Every structure is written in structure tokens, then in C-alpha cells.
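Have a look at the structure below before the remarks.
Removed: one protein chain of the complex. Kept in place: all other protein chains.
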Amino acid sequence: MSLSVSRFGPLVEVELRGPHHNAINVATWHALAEEFHRFASDDRIRCIVIGGADGNFAAGADIAEFNTQRHDLASVRHYHENVIAPALFAIAGCPHPVIAKIEGFCIGGGLEIAASCDLRYASESAQFGVPIARLGFSMAPDEMQALLSVASPALARELLLEGRILDASEAYLKGLVTSVVAAGELDAAVTAAVARINAGAPLAARINKRLLHAITHHNLTAAARAAGFDYAESADHREGVAAFLARRSPTFSGS
Amino acid sequence: MSLSVSRFGPLVEVELRGPHHNAINVATWHALAEEFHRFASDDRIRCIVIGGADGNFAAGADIAEFNTQRHDLASVRHYHENVIAPALFAIAGCPHPVIAKIEGFCIGGGLEIAASCDLRYASESAQFGVPIARLGFSMAPDEMQALLSVASPALARELLLEGRILDASEAYLKGLVTSVVAAGELDAAVTAAVARINAGAPLAARINKRLLHAITHHNLTAAARAAGFDYAESADHREGVAAFLARRSPTFSGS
Partner (left out) sequence: MSLSVSRFGPLVEVELRGPHHNAINVATWHALAEEFHRFASDDRIRCIVIGGADGNFAAGADIAEFNTQRHDLASVRHYHENVIAPALFAIAGCPHPVIAKIEGFCIGGGLEIAASCDLRYASESAQFGVPIARLGFSMAPDEMQALLSVASPALARELLLEGRILDASEAYLKGLVTSVVAAGELDAAVTAAVARINAGAPLAARINKRLLHAITHHNLTAAARAAGFDYAESADHREGVAAFLARRSPTFSGS
């Protein structure tokens, strides 16, 4: 498995690639964490899109590695807490907006990655599920928290206890994805979403993400509250209001 | 902008009015807080309906005032924490059931007001969104908490990062509104909802609201738990059970 990272100006595209419908191996989990830590400190980035090669998002963690990488209590716990969790945390903690672009299998670890993104655009072909009870294991705590950031507790029970695979329309109806489009229209839908994100001020996006994290983690401290107004004297804030009042489009500098 | 308040027996109707599709200015935010504090202490009220004039709910805060009222860190923070937040808190904290009746634009501060109500009845014409990133700012902490009382974190990300405008059917599907009806049927739908509320005991409604607030704010103290049974020896409780057993309609006195 490999991870392809492409840069188009302020847009980064990350592609999951590899055998078994892009099953994610240890090296790729590490690479995801590393790349997203790099993205975090690059303020020229406006948006990141994660997708998968050859018609699938990702079919889950690479089970072919389990016998060597994940086979007793110590290695199982290490695998989930030191291999998978850091990648999910790096994606969820990324200061820039992150879009999952989902076709085909979005299963297990693939669904966990998608749940760690801000937005989930799916093709009608997409399939969602976590059928790991059939492999004899339950979901690791950090991964369950990632899932619960977009799935209701009732939906998490359904996915985990039944191991059901949901098609795109059921996943949409149950709140698991942002939007579902015809298979041929996914690229255009994601491009339009990126354009909408780019039409806003970068600092506003970052503060919104930080504040949403603080509130949903019950951690709205006085400092987090104050930081919610960090945009107030920024050039982009002045430009945004001035442009609105002058009925013209704003030009944001990111400052 | 002005706020029109009408009283029809136990029903109060509040209407947002003014230029720019009922954009809400500082005076109106203050008036909303003041009126809802007054409603809170009037136990003859059974239900409050908030709507907007001329085919729109409200297009948001009045940006024309920003240059004088909201232009540097101190005034921005004052505007959000001392002007907008008290109005949203007064609505959300109202002991009586509050219905938002929504046509046309329900944007920014308008959506925050709607999210602070108990129920949201929308016309097919309604449009929902918070495109403030295009104005160079992020959502204030108290307002984000109001939004998150009805929007899932995933929906809040979509609304804030993309600045997307949702039509009524998408808003309904994503849980943002209680019900959507054809444009010509909104008055009748709200009237029917008011009648259903009036068919219940007033004290039951108030205790339900208080208890929901305690539970959703992780504050179910022993006192809040005990207060959940305050109806037990009320005349209306005895009347409700007696009427049910006698197969007749109850007559509630509010005591």
C-alpha cells in the first residue's frame, strides 16, 4: 500500500492506494499521521481531499499483516493506539478543512478515516460498515470515538453489533455522509465543495474547527472562548465586511 | 428593524420585521431579550411563535451596523456576547414552548434564533445557512452552542466550513427542522402545533423543558431530578389521569 500526495496550489489531494481495495497497512497509517502533521504547520494549505484509487475509498486495515503486527494483547493494543489512532487524531486535528471523497468500499479503518474528516462526499457506489465482529474483535476506544463523531450511538450499535453494510443512500439518511451524488459526478461535487471552502477566509475556517472541537469535547475554557474572536482585527475580517457592504466579492489574503 | 409582539389569549406571536429581509439590528436583539424575559414571568402564556415579515424569517444580523457597532476586538466580542447571546439565551431559556415559523431566508443570526426555539416549522421556501466565512469571520462560541443544540457536529462543519445554503428538504433530512410543509400551509401547520401544545398541561411542558435542559447540559443534580416530579400533586395531573380513565377530554387550569 502506498499513499499518494499531490499539491495543487492551496489544495492537497491524498490518495489511498494498494491491494485488497486499498486496505491500509502499518506503513500507510504512519504515513497518514506524518503527512497530516506536516499539513498542520503549512498555512498556505486551504483544503485537503482524501480519496482512494481504483473506485474504492479503503476496505479497512490490512488484515494480511495481523499475524506479524497484531497477534497478542500487547501488539493488538499497540497497533490500535500507536498505529491507527495517531493517524485518525492527525486528520481530525488538522487545522485546515478536510474532505473525504468516497467511492466503493468505505469499511472499517476506511470508515474511521472518513469519520475523522470534516465533510464526506460520497458516490452512489459507496458502501459503509464495520463488520469486525466477524473477525472476532470489537472496535478500539479511540476508533469508536472517531466513529461517534459522526455516527449516532444508535447507528454505531447497528454497524458494530450487526456488522451491516449500508449503501450510500441509507448512510446519507442516517447522517453518516454530507452528500451523495451520481457516480460520475463525484469529482465535480468535491471540486464545488473545495471552491465553497476557498470562498471563505482561511482564519475563519481554522477558528471554527478549533471551537467546534472545544465545544464538542466539553472543553470551552475561557481561553478557548477568547480564541473564538481571534479573527476580529484580521485583514480578512475587515475585507470580508467591506466587500459585503460594497456588494463585491472579497479577496482574502489569509492574514 | 422592529419587533412586533401580538397577544392572542395564551398565544404570543413575535414577528421580525425590517429591511434587508429582516436583518436583525442591535435594538432588535435587545428587544428580543427583553420581551422573552417578560414572557418568562407570565404564566398565562402557553406558547410563543416567532416568525418574520414579508416571506422571510431573518437574513441574519444587520451588517450595515458593523462599522459602528462591531469593528475591533472589544466591540466584536461585546456584540456577540452582550447583544446576540442574551437574546438567544432568553429564547432558549423561556419556560413556555417556543415555535419558529420559517419562510424564506433563515440565515446566520436568523438560524441561531430558530435553533434556540423548541420546534421549527418550515415552508418549502425556507433556506438555511451560515455563510459568514465569506465575511471573514467565524461563529461566536455562544452562537455555536445554540446551533449545536439542533445541528449535529457534522452538519455544523458543513454549514460553517462550506457556507452552504440548504433548502428546506435537505434541512429536514439533516434534522435541522421539525417539519416542512407546502408554502401555503405553514400557518395551518403552526396553528395545529399550537393546538397540540395547548392540549397538554402547562406545568408538564415547563418541567419537560427544564429537565431536558438539565440532562443535555450534564447537570441532572438531585434537585433537578426531584423537580422533575413537581407536577405530582398538581390539580392538572389529577385531572389528566381522571379524564383519561373516564374517556373524556381533560380541562387544564394551569395549576
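In this document, chain identifiers A and B correspond to the written order of the chains, with residue numbering beginning at 1 in each.
What we mean here is this: a residue touches a chain if its C-beta (ideal position, glycine included) is under 8 Å from a C-beta of that chain, and two chains touch if they have at least 3 such contacts.
Remember, predicted model here, so these are calculated numbers, not experimental data.
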Among A:160, A:197 or A:232, residue touching the chain not depicted: A:160
Touching residue (missing chain; options A:140, A:197, A:214 or A:241): A:140
Residues of subunit B in contact with the chain not shown: 97, 118-120, 149-150, 172-173, 175, 178, 193, 196-197, 199-201, 203-205, 207-209, 211-212, 215-216, 218, 220, 224-225, 228-229, 231-234, 236-241, 244-245, 250, 252
Subunit A residues that touch the omitted chain in the full complex: 63-64, 66-67, 72-73, 76-77, 80, 131-141, 144-145, 148, 152-158, 160-164, 173-175, 218
